[in-house]
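If you scroll down you'll find the structure; I have some questions about it.
All protein chains of the complex are present and in place, except for one that has been dropped.
To keep things simple, chains are lettered A, B and C as they appear, and every chain counts its residues starting from 1.
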Amino acid sequence: MSEKEVKNLEEIFEARIARDEKIEPKDWMPEKYRKTHIRQISQHAHSEIVGMLPEGNWISRAPSLRRKVALLAKVQDEAGHGLYLYSACETLGISRNELYEQLHSGKAKYSSIFNYPTITWADMGAIGWLVDGAAIINQVPLCSTSYGPYARAMIRVCKEESFHQRQGFEIMLKLANGTPAQKDMAQDALNRWWWPSLMMLGPTDAESVHTEQSMKWKLKRKTNDELRQQFIDQTVPQADLLGLTIPDPDLKWNEETGHYDFGEIDWDEFWQVVKGHGPCNKERMNARVGAWERGTWVRDAAMAYAEKKEKRKEVSKAS
Amino acid sequence: MSEKEVKNLEEIFEARIARDEKIEPKDWMPEKYRKTHIRQISQHAHSEIVGMLPEGNWISRAPSLRRKVALLAKVQDEAGHGLYLYSACETLGISRNELYEQLHSGKAKYSSIFNYPTITWADMGAIGWLVDGAAIINQVPLCSTSYGPYARAMIRVCKEESFHQRQGFEIMLKLANGTPAQKDMAQDALNRWWWPSLMMLGPTDAESVHTEQSMKWKLKRKTNDELRQQFIDQTVPQADLLGLTIPDPDLKWNEETGHYDFGEIDWDEFWQVVKGHGPCNKERMNARVGAWERGTWVRDAAMAYAEKKEKRKEVSKAS
Amino acid sequence: MNNKNLYDYILGIADNSLILGQRLGELCGHGPSLETDIAGTNISLDLFGQVRSYFQYAAQVSGDENATEDTIAFMRIERAYKNVLLVEQPNTDFGYTIVRQFLFDAYHLLFLKELEKSTDATLAAIAKKSIKEVSYHWRFSSDWIRRLGDGTPESHERVQEAVTDLWMYTDELFHQTDADKAMIAEGVGVDTSKLKDSYYKMISDVLTEATLAIPEGNYFHKGGKQGIHSEHMGYILADMQYMQRTYPNMEW
Partner (left out) sequence: MNNKNLYDYILGIADNSLILGQRLGELCGHGPSLETDIAGTNISLDLFGQVRSYFQYAAQVSGDENATEDTIAFMRIERAYKNVLLVEQPNTDFGYTIVRQFLFDAYHLLFLKELEKSTDATLAAIAKKSIKEVSYHWRFSSDWIRRLGDGTPESHERVQEAVTDLWMYTDELFHQTDADKAMIAEGVGVDTSKLKDSYYKMISDVLTEATLAIPEGNYFHKGGKQGIHSEHMGYILADMQYMQRTYPNMEW
């Protein structure tokens, strides 16, 4: 293709996006669009499957059968999200094995929040309430993003995430209205998860590298700081309802702006965790890579069996 | 050596044993004596180290610090017994690695009692009281057996075993005088360990293959049935003291014989366990072989390091 | 308790699902592929769902007004759990996990199809609902037996080892306790002795198709149904009961 032709295609492409048309896998797309989407969708998919681990950690110890069933279902949903998102990503011409390879080698990232340990049952509440809460704020706008398969996957994901968030809030509510030991547990979980949840909305706008292009492609509709403010404004009243204290002495309602003011985020911690130095980065990667390696013989067997079956079918057809 | 010379040596040898003299490693001994001793001493050594496993199973869950320390010390003693006994066995011209090889391949046996699972804390009491009790009855006569290194090892072993037995009885006593839950636990352990403990004294005399020769060499002073009767006569009053019921409806004092009569032993079970079909035969072997295999690189490193050190010493001497 | 035998009988059924569900739950997020992870979690979910139905019924039957599905699930001592030894065996690898599942599913399916005919309406209803789920479990596990058995030489060897090792726990599935016998006599319980031939045929057919050898061992372990478990059980319970034991008498 000549440069001019490409330029022409790009113009048509950008115009389609501007008209809110969906881009589909077979459509022409600029290489950068494809790469950016692979990066973001796969990062999202990886976050779902790494995110199974901190919650999976409490399945064997859930305090009631009802909670155990709900937690299993939640972690299963996350695996399901991983599956749709990997599939969406594969439509961009990359295989799931390549995506795993990127995760396992550390080339691809996943949400840093999952590098914090889940050390009490209340963490199951806090993750649902805060982490899924922040995730929804990140994700709802993606339901109308420009790339069709991603947008459709996100519609399904968001619906389930809302359910998870309510479930998490309900765990917190039960604890907050429980015995002193339970209330302590809830407050402690809020203390530990609050700041990492704020960090989930991404670095401050000044530090964020992908914002402008992502806005154009509708991979982003608001800046990180706007999303963070939205999350805080929405969450503070919920904490009040629970009777729990958000661990930020600078947090207060600002009549003028109509938003909550809040304290300084420890960005050093954020970048440390992103760089791989969070409390559980190593455990999470070991768990994923370990599962993958221990599973090699199983996947090989499934493939060999499928091939044999195929061959037998051909033979029986031929004869 | 001519046949006659051998015959002569054998006569001298048997005469020494008859005079209660000890046979030492450098002394001449008949090949059968050597083989029989390797078999018995290694079987005994293997029993000590396999015997670490059922008790080791409760170290992490011991109910008090005092009990945890005592249990650790006991299991450590067993490892120590293993060590003396392997050493005694090595004086007969076989290496510890060869002995392990025999254990791991299933060629060498160990006491079948350790193929039963330890499923409650009370099992720590029952093992000390009953299993060590039966072991002592088997072992005390060996303190004056004919082979010097074995006799000396047994003196040390027996001293510690008596201590273990008292410790086990004390665990039972505390449970028997405790809450109903504790008393149930104690009775349940007695129910499960009673019959296997009786079997520990070996098959009935009619079935026992090694008795006659072993008697002559002072590897045995009493028959299995005599030892079993001794164990029962000694243990029944202890059970009474604990207020526990021995699970044998046929058990009763016989004024005439001055011994307790007792019920039929399930020898089918005994032979099943000996043949490898006990509840934990496979687990025990997996644990031993697994530890050995996982430790290969460590033992190799220690050997390589020792060789390097030796070489360096030579080099520095030479220069 | 008026219905001690019925209570014990319900627990004898449900504890299998409880402990197997727990074992599968341990694996969540650690499977060989996302698809098997989802399936394993799904089976665990189904089993715990069944457990809840059984234990809610058992709580009623117990006559103890403080009994709930959770006190029954979490507050018993080890000797009071009645599951078979098979389901408590460890997740050694995917081969063992699948074989354990396969050997249980075949029994579970045959059992439920009979329990559906129970004169006890509640048990019959739970069975009816569960059959659909367990049919899927059986399809999943037997498909994987075929894949692994007739896959690569390595998978064949590994799954054969698991079959050989776990075979000795199959006979206990058909062992009848006193409560079982009493409930059979009343028409409530399933006479499992009548299922044994179908069971061994059902699994042998799949094993043969999967090019696997049917073990010839004729010694079997039992004890679980009497509460005499393997050494694995204590560790399962230590985790499973952790919260209820550490924070007793609270609502979650």
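Here is the rule we use: a contact is a pair of C-beta atoms (placed from the backbone, for glycine too) under 8 Å apart; a residue touches a chain by one contact, two chains touch by 3 or more.
Here the structure is a predicted model, which means the values were calculated and not measured.
Enquirer: Among the chains you can see, which ones touch the chain that has been omitted?
Expert: A, B, C
Enquirer: Tell me which of B:I17, B:I49 or B:L190 is the one touching the absent chain.
Expert: That would be B:I49, which touches the missing chain.
Enquirer: I'm checking contacts with the chain that's been left out. Which of B:R39, B:K174 or B:K218 qualifies?
Expert: Of all options in B:R39, B:K174 or B:K218, contact with the hidden chain holds for B:K174.
Enquirer: For a quick check of understanding: of B:Q139, B:S162 or B:Q182, which residue touches the chain that isn't displayed?
Expert: Of all options in B:Q139, B:S162 or B:Q182, contact with the hidden chain holds for B:Q182.
Enquirer: Which residue, A:L9, A:I94, A:I119 or A:I265, contacts the hidden chain when the whole complex is considered?
Expert: Of all options in A:L9, A:I94, A:I119 or A:I265, contact with the hidden chain holds for A:I119.
Enquirer: Quickly run down the residues of chain B that touch the omitted chain.
Expert: These residues of chain B touch the chain that is not shown: 49, 52-53, 56, 59-69, 72-73, 75-76, 79-80, 82-83, 86, 121, 171, 174-175, 178-179, 181-182, 287, 290-292, 294-305, 308.
Enquirer: Across the whole complex, list the residues on chain A that are touched by the chain not included here.
Expert: Residue positions of chain A that touch the missing chain: 54, 57, 61, 117-120, 181, 188, 192, 272, 277, 279-280, 282-283.
Enquirer: Can you list where chain C touches the absent chain?
Expert: Within chain C, the residues touching the omitted chain are 77, 234-235, 237-239, 241-242, 245-246.
Assume only the chains that are shown with their structure count from here on.
Enquirer: Given the contact rule stated at the top, which pair of chains has the most C-beta pairs in contact?
Expert: A-C
Enquirer: Averaging only over C-alpha atoms, locate the centres of chain A and chain C and give their separation in whole Å.
Expert: 35
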